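Note that one protein chain is taken out, while the other chains of the complex remain in position.
Let's look at chain A:
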Amino acid sequence: MLILIPQDAATVLRASGAWGRLSLRISQPDDLAVVGGISEGGGSIISVDPPPPAPRLLASCDSRPTGYWYRAKNELHALWHLLRVRRDTAMKLDVFKDAVPNGFKTPGDGGYVALTHAPGVKDAYPESRLPDLVAWHVTRAGFQPLEMSAEPETTGIRQLDHHWPVQELQNAHIMLVGAGSIGSATAHALAGYGIGHLTLVDPDRLQWHNLVRHTSSRRHIGRTKVTALAEELTQLRPDTAVTPLALDVIEHADQIRALLMDTHLVVCTADGVAARRVTGHLARRADRTAILACVLQYGALGEIIRLHPWRRHGCLTCRRHSLTEAGSLDPEPALDAGYGTGTRHRPMTAVGPDLHLVAHLAAKTAAATLLEHAGHPDQRLPGEHALIGLRRQPGWAAPFDLGRTAELRWLPATPPRPGCPTCEAP
């Protein structure tokens, strides 16, 4: 059985005296129990359930008095570790009794679950990383260790402090335009990197045909994609504040323009040429870097473009134009077609994981851009334009002539074209 000790329960146990009673919520089918109440000595049991809106662990199980907790000697926790290594090894009850000098309760026929708290164990065994709270099954025949998991004091992205630049990314504000297949996965990945503020922009609603590629589940059908995503992210990654805006980047360009003033970076996963152009244009005018992610050729190629608002870096239109001039890009209207609209000769289309692969590279590009800007040399990217082979096909023109599936190619920026209404100052 695994015994879960939520943070509030652990805090109460650590602050209490010598012994007390426990109530547990037990799920027999899951072989799982959660500490739900604690008493000080023989006093009444006080609930230590996590406060709402935190999920109530095993909410369907009643809380019942099923055990005890004791202040223990450090050696008992070393024994807990050894007995777990040996597996299915029990020790005589006297050993346990000696290790809990106060309040020991003799078990009945079924035995009971016990938690022990050894406050000095970290000082006594500094290198061992032994936990100060452990769980036992205590019976008349003897006692055995139980699996135990205590909620740490620090959870979420701050667990990675000192290993990852948490604070810098927590202070970052990214606008994500497009909350569809790539956008939803990008939002999850950005939150996973620890981005502190996300503004989601997309007017669309989640429909049944979206489910095969979107990260949101069937329960959100009919809601706007940004609302569904915001709700999911808030639950999954509470360190990221999400603002959902059911806006169209073209139709509501004025509102987007104003919002960009508080935004450090724009990521666009919208799947229309016009929406991508408008996003790139607005970002450049606001002096913000934009990262555009999409798939081309019916999902056979992934593409990430980073657009810095710098003098020698052209906008999306300039870059597309240079590829078109080089004969490598055909600006056909089909670029606007949705996934799955290929012909009989091209029956395959983009699948969720391929789109999510592109999404995660877009999120990585965004996080790396912010971190390079903050001075982290290990986050520099090899170029401004990435191509990923998702389903390689022979005969594509360079630079799209990727040799194998999953090949990744980075290209440099291309300069602005003379007269470009986006790149040249208004």
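One rule holds in what follows: contacts are C-beta pairs under 8 Å (C-beta built on N, C-alpha and C of every residue); 3 or more make two chains touch, one makes a residue touch a chain; residues count from 1.
Please note the rule applied: contacts and distances are computed from a predicted model.
Asks: Suppose you had to identify the omitted chain by its UniProt name; would it be "Cytochrome aa3 quinol oxidase subunit III", "Carbon-monoxide dehydrogenase small subunit", "Nucleotidyltransferase" or "Acyclic terpene utilisation N-terminal domain-containing protein"?
Replies: "Nucleotidyltransferase"
Asks: Please pick, from A:P29, A:G375 or A:G403, the residue that touches the omitted chain in the full complex.
Replies: The missing chain is touched by A:G375.
Asks: Would you indicate which residue among A:R86, A:R129 or A:R311 is in contact with the undisplayed chain?
Replies: Only one listed residue reaches the unshown chain, and that is A:R311.
Asks: Taking the entire complex into account, which one of A:H163, A:R218 or A:R404 touches the absent chain?
Replies: A:H163
Asks: Who touches the missing chain here, A:D62, A:D287, A:D330 or A:E424?
Replies: Residue touching the chain left out of view: A:D287.
Asks: List every residue of chain A that touches the chain not included in the displayed model.
Replies: The missing chain touches chain A at positions 162-165, 287, 308-312, 371-378, 380.
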